[in-house]
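Below: one structure, written as structure tokens.
A protein chain is absent from this complex, but the other protein chains hold their places.
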Amino acid sequence: MSVRILLVLLFACPAAMAASGSVVETKSLESAILQENRIGLNPTRRIKVYLPPGYAQDKTRYPVIYFLHSINWENESMFAPGTAAQPTFDRAIAEGVMRPFIVVAPDYRTSGVGSLFANSSTAGRFEDHTIQEVIPFVDANYRTLARAGSRGITGDFMGAYGAMRYAFRHPDVFSVVYGMHPVGTGSGVEPLFQRPDWARLQSARTPADLQGDFYGPVFLAMIQTFLPNPQRPPFYCDFMVDVRDGVRSVNVDNVRRVENDFFLENIAAQERDNLRKLRGIKFDWGRYDPTYAHVHSNREFTRDLDELGIEHEAEEFRGLPWDKYWNDNGRVYTEVLPFFNRLLQF
Amino acid sequence: MSVRILLVLLFACPAAMAASGSVVETKSLESAILQENRIGLNPTRRIKVYLPPGYAQDKTRYPVIYFLHSINWENESMFAPGTAAQPTFDRAIAEGVMRPFIVVAPDYRTSGVGSLFANSSTAGRFEDHTIQEVIPFVDANYRTLARAGSRGITGDFMGAYGAMRYAFRHPDVFSVVYGMHPVGTGSGVEPLFQRPDWARLQSARTPADLQGDFYGPVFLAMIQTFLPNPQRPPFYCDFMVDVRDGVRSVNVDNVRRVENDFFLENIAAQERDNLRKLRGIKFDWGRYDPTYAHVHSNREFTRDLDELGIEHEAEEFRGLPWDKYWNDNGRVYTEVLPFFNRLLQF
Amino acid sequence: MSVRILLVLLFACPAAMAASGSVVETKSLESAILQENRIGLNPTRRIKVYLPPGYAQDKTRYPVIYFLHSINWENESMFAPGTAAQPTFDRAIAEGVMRPFIVVAPDYRTSGVGSLFANSSTAGRFEDHTIQEVIPFVDANYRTLARAGSRGITGDFMGAYGAMRYAFRHPDVFSVVYGMHPVGTGSGVEPLFQRPDWARLQSARTPADLQGDFYGPVFLAMIQTFLPNPQRPPFYCDFMVDVRDGVRSVNVDNVRRVENDFFLENIAAQERDNLRKLRGIKFDWGRYDPTYAHVHSNREFTRDLDELGIEHEAEEFRGLPWDKYWNDNGRVYTEVLPFFNRLLQF
Partner (left out) sequence: MSVRILLVLLFACPAAMAASGSVVETKSLESAILQENRIGLNPTRRIKVYLPPGYAQDKTRYPVIYFLHSINWENESMFAPGTAAQPTFDRAIAEGVMRPFIVVAPDYRTSGVGSLFANSSTAGRFEDHTIQEVIPFVDANYRTLARAGSRGITGDFMGAYGAMRYAFRHPDVFSVVYGMHPVGTGSGVEPLFQRPDWARLQSARTPADLQGDFYGPVFLAMIQTFLPNPQRPPFYCDFMVDVRDGVRSVNVDNVRRVENDFFLENIAAQERDNLRKLRGIKFDWGRYDPTYAHVHSNREFTRDLDELGIEHEAEEFRGLPWDKYWNDNGRVYTEVLPFFNRLLQF
């Protein structure tokens, strides 16, 4: 039966398609790596897996797109009833926007806002966990095309950060990356360290003490990830700004450590040869992000990539960070999946 | 023979396709309207028409996309051998990106840099010419779907300005518009009037006196279009800045007249109800335009449209104004034609 | 006597200066105008007045600088013990930075965040109150130079908005204006209406229901001021965005009414001839304002003024909106007072 005839059938019989339709599974993975942490991580991780229609019936191997969820979010909600992910993937496959593929959404929840994806003795070695535990686990349990050329990675907001970080540092593992509204690409208009209320951060004893604070919990995750200090309870980290007797003093060395290890613009410069190995790099962002620093930084970041000689795509669209991706004919459907379809090896 | 079988044939036999392939014709149109002018316009206008493969054989009526060329450019070059327009249209039709359509590229050449598309007693009533002469001429001479729902309009740079101007002011004529890197959408970072060398403009006797001047010839076209003055040779226009005895004085009333009548952000506010009637509005622009004012203005313009409650798409891409549209898998192929295919009535 | 000796004398007698030093008085003004309102305004207004050293002893008449306090602030705190206003004015006079002057800080407190300075049937006619009640009251009770040429006006943040609004609309009353980090000058990067949580605003019954909401209370003041509707309890105003059954719909007419009547860029265009009558216009702002829209709008606003042919000064400085004005050698001392000293008539 030729592809063409099959397509006709697919279009003709939505009911039949549903019958052998896509499946979303949940797997449990016991992480050895994440046991090392100071923030009470649960080492049992919940992996969500989207299997395309027909997976159970055939013996084909499929490319995999890893989807990294953002902070203040989680992979279960992503596939909750009524959400757009599964229907969008189904429709993309049905209408030929994308050939069949597997999606894996690992678990980056923490006791705080969620992982910032880098390795940290305090906040967990999530980068090692992903590369050394999640990917082998997926390749062992599913009929994947277990090679970089067939592995894509994406995510939204801080998840887009993670996706780009991992692709830039592991081109032997991933070959195509699409960042949906990445953050953490660089400084904004004002210095990064200016945003949170450091006095409140320093006096907090538990994450709950930061409730209602807009930037505090994110900056806590940031310093736990990039300034870990196992000797310094309660958060086991150092600070970018010290507050003593009400006087703020910027710790420039710490600021620079965070910026050097966190910002994608710096990671791109450090991993320049790695970036050249990737088959595709794209990211986009919404112009109306209420935190304008994200917009500003992404504009700077794409120019930085050009100055590094890195071919890529970078689009700024009209919209908020969260309102143009998952709707009908949203950017996941019109941009993200076609990008992977074009560049991944099937 | 069904469409499906035809598509198979198309893919199978590129040679056969060429045999009954697309055609680019040149028609001459004698304009009565353009005879009124002070800048030596040639009233005989050269219209270029792209007819899709099969046009000669069938009896179908087709939607039409009007393509407006920019200043310092012309419609003949657009279809010159080796250029991308015809092959791009052919390929889009062949691969199903777009159903068959006609493209009409009217003639906006002048003795200067070209038309700025508005009506002017000095520089020609090009808007009337387009609406009252070109479109009836096309509908009379070709098997068009002669209704707004089947007429799209586009163009690049100043041509994109013209396309948006005409769509905004004539929703009874056009229903879908895509501006490729429009200019003239609003002021830039600095005041508009600051750019040209007004002393040189005022002392020039012929356009040739402005040779080598970057902004001068464009601003000459601008004031001839928006500040026409039949009593004031040699250019038959007034100026935004007067220079007397070496002293510059800004003529604020003239500045405001130009901005009010020229800038798309003002036209959109004036024609707000018209904009609501359009089926689709999209524009995009390259972040690396050396004249940053264009980038800045487009960002302001899209927000202005949102404040007017006008649904639209507006993307800023990585690139120069001219290097991402016509290449393989460039934006004409991936964005412009699919937009018209989705929204025009076939 | 050399300059050096004279300077020594000047610096040597702070005690003597203090003996006949400056005075800050509080006066009560019963407002008839503010009795018309729907938000529970107290018609008894508290006016703070700074009188320069020597005022009680001499018979001189002095110029007056009106200082408008911002939202979430009040004129009592401005002169509270330990604050910088009085010492800064004293020092400026002592060191010859400014000749002696009176400062009047009217009372713009409301039951909400404070006045937005325009006339409103709901939120009080504060503009009329200022022009028709406060100024005659001050001129009647103090030895002022009771003419426009000797009246300056300033304020910070929303108070700077008020100062510029009043100067632009009443050049017969004020002649010099300095806006310290004005807001409300124009739209930001995103559409103005996007910021607040309209669903929460619509469902609130009292201002207290908006507690903890960042933009809500300010937008409530904005719509009470610019979209008053005496028929619509509980807030007696209309909304820029309507939310019905969870669906948001932008009311474009209301958005445009607010923008037209509120934004200084529009008021400047409306009052263009008035602006020409002013002896001096200056404003400045800190680049690190966490609400980047303020920075963006001020940049647009100064260019707008240039396009209107309005001479002015507009500086963007390194800093937050609130950390560079009142410190030692801060901008009040180095910029604001010298500006008034140079341009006011003494």
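First chain written, first letter: the chains are A, B and C, and each begins at residue 1.
Just so it is clear, a residue touches a chain if its C-beta (ideal position, glycine included) is under 8 Å from a C-beta of that chain, and two chains touch if they have at least 3 such contacts.
As the structure is a computational prediction, the values presented were derived from the model and not from experiment.
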Checklist entry - Thinking of the whole complex, not just what is shown, which of B:D139, B:E190, B:D261 or B:E313 touches the missing chain? => result B:E190
Checklist entry - For the chain left off this view, which of C:V189, C:V241, C:A314 or C:V336 is in contact with it? => result C:A314
Checklist entry - So which of C:E127, C:D238, C:D289 or C:D306 would be touching the chain we can't see? => result C:D306
Next on the checklist: Out of A:D90, A:E127, A:D156 or A:E190, which residue would touch the omitted chain in the full complex?
Outcome noted: A:E190
Next on the checklist: Tell me which stretches of subunit A touch the chain missing from the display.
Outcome noted: 187, 189-193, 250, 252, 255-256, 259, 272, 299-300, 303, 306-309
Checklist entry - Of the residues in subunit C, which ones touch the absent chain? => result 1, 3, 6, 10, 96, 287, 299, 302, 306, 312-318
Checklist entry - In terms of residues, what is the contact footprint of the unshown chain on subunit B? => result 189-191, 194-195, 212, 287-288, 290, 292-293, 295, 320
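By our rule, only the chains that are shown with their structure count from here on.
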Item to check | Degree value of the rotation bringing subunit B onto subunit C, based on Cα positions, nearest 5 | outcome: 180
Next on the checklist: Using mean CA coordinates as chain centres, what's the gap between subunit A and subunit B in Å?
Outcome noted: 41
Checklist entry - Per the centroid of Cα atoms for each chain, what is the distance between subunit B and subunit C, given in Å? => result 46
Item to check | Chain centre separation in whole Å, for subunit C relative to subunit A (CA means) | outcome: 45
Checklist entry - Among the residues of subunit C, which ones contact at least 2 other chains? => result 189-191
